[in-house]
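The other protein chains are all here in position, but one chain of the complex has been omitted.
For subunit A:
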């Protein structure tokens, strides 16, 4: 057995995660060819590296197949109901900052807050005979947020990518998506509502609360935590 650490397998998120571990004396590397998702860990014994999509990390942590994993707060909270019982945040890594926000066409000068959105959603339903559509992949978080805010006359439509384009394409009236700089939103003539974001997210190191740990692994896990957070 070994302690399994799951890390995003691609792009800037992977590079920055590798850098962060490097700063704490643990060198993570991809081995083999560029296309092979295998990795190595140096600087601590008994830890094996699993490279996988950031979107799969929450599920693997909750299933106990990973002891530790790096992924965004947004993905953990969207994908895991009662996430606090399944995973524990160990360290915020200081990158991958993004807010989950509600965005409407910039030309909607009469809409700045949830309060406005509620009024407009009801009027839209009367005018068009359909509920105002919000494109998103964060169904649970958005629904909870809107229920909390008392907005009801809307419909969520699933959008797994290029969500900012759905309004111009008239498959949705507005969106809920992750944004870091807001540039893509602006380029697509959208603006963020003035209320606080639905969620502030960043890359975070999580510990699975459900993964089985052998006696040998326990010492390794403790050493890993000390080295990364001490």
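The rule is simple: contacts are C-beta pairs under 8 Å (C-beta built on N, C-alpha and C of every residue); 3 or more make two chains touch, one makes a residue touch a chain; residues count from 1.
Assume contacts and distances are computed from a predicted model.
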Its UniProt record identifies the chain omitted here, from "3-isopropylmalate dehydratase small subunit", "Carbamoyl phosphate synthase large chain", "Histidine--tRNA ligase" or "Branched-chain amino acid ABC transporter permease", as "Histidine--tRNA ligase"
Of A:99, A:173 or A:217, the residue touching the omitted chain is A:173
Could you list which residues of subunit A touch the chain missing from the display?
-> 81-82, 105-110, 112-113, 115, 118-120, 122-124, 127-128, 131, 139-140, 143-144, 146-156, 167-168, 170, 172-174, 188-189, 191, 194
